[in-house]
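One protein chain omitted, others in place.
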């Protein structure tokens, strides 16, 4: 327990989290501080390329063993299973409409790449190793959740989906898979795997060395955006707010079990917990919005960005690490 | 004297100043060279974060001694006192209107962060150390000058201020303090102080190592903007042009005396001279424009950006260093 | 031959080329991946500054020997001579209109800086040295081709040029020379030459160390753009498509001969081949478009960006290196 | 060249960014000769404050201008109206005199 | 859905960026249902050439469009006119047919 408090403090007092807090405070104080649109997109692509390259190079190093295949299958399973839990909770406990429940569920089956990055930076700082293929797992989890979200909506409210004139499922999935961030993540993963350590010389000084500092700047931006979304939490109501904290805990628990079953290291297990616990706010919101026009998009954004993200990066990361060590 | 010429040459032939000159020449030749808006803002935030982190970490290292408190008090005093001198000169020698004199004065009580950065890069190159708390002094000087500018305008032309429908003083000060650049400077200062040397590992490769190169790019932009403002110097007239060079000399002299009295190193004393000599062109112009609508905003910008800034970065820095050494 | 295949593979599997391929694929799949406008311009300026500084510092190191003068004269000659060949082919073999032939020719007398950068990164990776003054040669080649393009159009269709209301030649040349990228390249070259190795400390960590990684990101963008232009290749027809591959081969041959005659190293000779083989798509297209309004601008862009550029970076670079070694 | 404009309908549509492509398709299908797009505007309306620039495109708006004849304007209006029943947007139509080049002369 | 537009006033305001918030407040207080903003335009007028993108926001312009009824338009016009006496800006008003969704149907 003592160790948990210590590591939680380490995490909270790391520059990355402090920049997040700075952004949050700036937003609350109504400062005009905001990163330009082009910079946000640019940094976002940079981070995806960076983590993809790193993961690919690790994969090249570790080799495509059976563990990698198993891990990717497990990631696909998480992406399908977590939305089912979320949907059940939202529909039967929260009494949300089918489309709203389905839309929110899809977010929790997918992943927040920035939470993943913050967790991996935390691991490096604390001296834990982790498996490179966790990044491949992250890539796998981008799309199944969207598919399951659409299936849930169609299955439980078949008339609704049709009448609403939402974009066809196939096109939604295609667009989600071809989202710029996803393409650059997967592409960089392959480039990293192909070029291996040899490529690190070329890309390292730009994509690896300054990585954590760039992440600080991005978390400054995330702080501003999260605070803005958090301000809407009254609109989402008490039940959904609670869901935004409960669901990551459930996701983390399932992720931890998955990591343990896969025989991963402590660091790797933490990252799988993050895959389970975090909710997407990049590709999935737009995808669900065009697929399920009658769902209220502010529910998902407020939950994923305003509640779950801050919870995960501040308390979640050290908590899940504590639990990962405990079960190992 | 020989040494002064040598260091002035060093300064003029440094990449930082040469990029400034390149921007100036490009602007005069009407090249279409210009950094995109998003990039200027992004670099601007980066530089503020960088200098803030550096200052904070130095502070963590040096500890919060009495000198730091004294230095910050002295900075506040400079911010209040310099506008009084500037106002007297402008009003009674230059016969400017109350609002114009007050608006310009506020700029000279505040600071040009980029001049400060150029000076600190110069010191590093020439091998001088300087106190980390000079950066805290810079942060302190952001706002008192605006307050004093508003007071001067209200005191000497009470009817004017009211009738003009300017934004209330409190709101002006609030907005100036919450200007993005100021928030990121102060925030990074605190983050640096909290994380100390431990944080340097995380942020160093991004915020410290490439710093001087980024500064080159920014000075390229400053060169373009300064040349454009300088082109308006005929509109401001001979008196104001002279003021744009005299006032930094007065400010530097007072800054040098302050640094000496505070018992600072040669490098630190130079930086206090820069705090005195430089004029703000980021937060203060917009603040004074909304507060004193009847003041002509091009006066301040032409002076601060077109005359005082180029003077300081080219001749001022080595000159003040020469004087700092002379009084030590 | 074996060695050629090996080096071609090295080149194709380098991160730089793989990012180009990733961009191309993303574009073909209609992904929404695209770097923001501000980022493209920012990176473009960064790369120009970087290569300029590097070249200038090399020049300072090597000294302004007779070879440098000769090399620059030879570059001027290439810029004048290559368009003549291109024009003859296009006019008498391809039966294009005078203005179209003249406009396209000007592109091939100028240079693609990104191809040059990719080639120099390739050389570094493969362990070849090259003369710093090749960068000065690149700067020289920016404008003569535009002049010759205008001369060709006026000479062979004197009535046309006048009637068409094109911008006067002098102004076109002036604007092309003052194009932001050209100004920053030449400026950085001079700054590098003035500050020499001393300046490298200041600018190196930003302009040199991360250089190759930034180039990867830029080639991602080039891949997207090239694929988009390539899609228009049916509009340009079979003859022009063939020209887009034949002309670089001719240019490379002349470049190789020039490098050999100048007594340059293998690496330097390859770079001169690239100067000959590559076609401009930054400053020249806009220049020719305003100068020759009746010329179809999509011809040049499709050729230069959609055909010649991909050919050069994938196959051209290792091929010309093979040939450079062969003639040495 | 003499001043000889053509009276047309200027249709302006503010729509959330994720639906921009769909509106452009509607415009194309109505037979418009073209359109002009402001890719990033901000705004406030019945669905609250909307501003892009974040990690998601969800809150971004685009604005489209298309010059069409009256028939096409009506057709676009009907389809866009259905769309903005579910998505943030508004549409306005006015009369303008349009100056076109003489497309028969060359090109 | 049938084409059944509503005739309204389209008010367009160019204003210097530092006064954008104040104009939006004026618009809100006049009872407008919303507005659309182009955050960065450049321009020339009586106060010379204006272009943002520098270290200060001083020379940046924004452009606002709001669809309102005639009363609100007049009210906005009066207040904005006072503002542009001291700050760079211009304002124009025209008639447009606005297509709104049926806000009673859902949402």
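We just call them A, B, C, D and E in the order they show up, numbering each chain from 1.
The working rule: contacts are C-beta pairs under 8 Å (C-beta built on N, C-alpha and C of every residue); 3 or more make two chains touch, one makes a residue touch a chain.
All values derive from a computational prediction rather than experimental measurement.
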Using the contact definition given at the top, list the shown chains touched by the missing chain.
C, D, E
Please identify which residue in E:8, E:23, E:37 or E:63 touches the non-displayed chain.
E:63
Among C:222, C:273 or C:324, which one is in touch with the chain left out?
C:222
Touch as defined at the start, partner being the missing chain; which of C:15, C:36, C:132 or C:187 qualifies?
C:36
Using the document's contact rule, name the residues of chain E that touch the chain not shown here.
12, 14, 38, 41-47, 61, 63, 74, 77-78, 80-82, 84-85, 89-94
Hidden partner sits against chain C at residues 34, 36-37, 40, 44, 164-165, 221-222, 225, 281-282, 285-286, 289-290, 293-294, 297-298, 301, 305
Which residue numbers on chain D touch the omitted chain?
1-3, 5, 8, 10, 24, 33-39, 67, 94-103, 105-107
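Rule of thumb we're sticking to: only the chains that are shown with their structure count from here on.
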Chain-contact steps, minimal, separating chain D from chain C:
2
Could you tell me which chain lies farthest from chain C when each chain's centre is the average position of its Cα atoms?
E
Farthest chain relative to chain B (centres taken as mean CA coordinates):
D
Between chain A and chain B, what is the separation of their C-alpha centroids in Å?
41
Two or more other chains are touched by the chain E residues 106
Give me the residues of chain B that touch two or more other chains.
34, 36-39, 209-210
Pairwise, which chains touch?
A-B, A-C, A-D, B-C, B-E, D-E
